[in-house]
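Apart from one protein chain that is not included, each protein chain of the complex appears where it belongs.
Let's look at subunit A:
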Amino acid sequence: MAGRGKLIAVIGDEDTCTGFLLGGIGELNKNRKPNFLVVEKETSIVEIEETFKSFLTRNDIGIILINQFIAVMIRHAIDQHMESIPAVLEIPSKEHPYDASKDSILRRAKGMFSAEDFR
């Protein structure tokens, strides 16, 4: 694993973004777009989806962390992402605890057990 390394992006509420930025993942300068999006009540689903898609197209992002309640809003976009990099991790938010049954990755992993498999 040589090279400069990739960034960790965050799409979350204010406390989530503040926490991760304290953790040192933030990048923001005059020339480039930030690698995080603070989602507030006024933030539209279109903006969230566009930001998510822009993170997917950037080749300098390795992991995308997203609050699960926001992931639910753009579930169709997350389910379309099949590549292993960048990895998409759904995390809980203060008002919405983590629900494994809604996680895209776990649904895909557990979805292999269909009725046909047991015939």
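Note that a residue touches a chain if its C-beta (ideal position, glycine included) is under 8 Å from a C-beta of that chain, and two chains touch if they have at least 3 such contacts; residues count from 1.
The definition used in the following text is that contacts and distances are computed from a predicted model.
S.K.: What name does the UniProt record list for the absent chain among "Vacuolar ATPase assembly protein VMA22", "Gpi16 subunit GPI transamidase component", "Checkpoint clamp complex protein Rad1" or "Serine/threonine-protein phosphatase with EF-hands"?
M.R.: Missing chain, UniProt protein name: "Vacuolar ATPase assembly protein VMA22".
S.K.: List every residue of subunit A that touches the chain not included in the displayed model.
M.R.: 1-8, 14-30, 34-35, 38, 62-63, 65, 84-85, 87, 89, 91-92, 94, 97-98, 100, 105-106, 108-110, 112, 117
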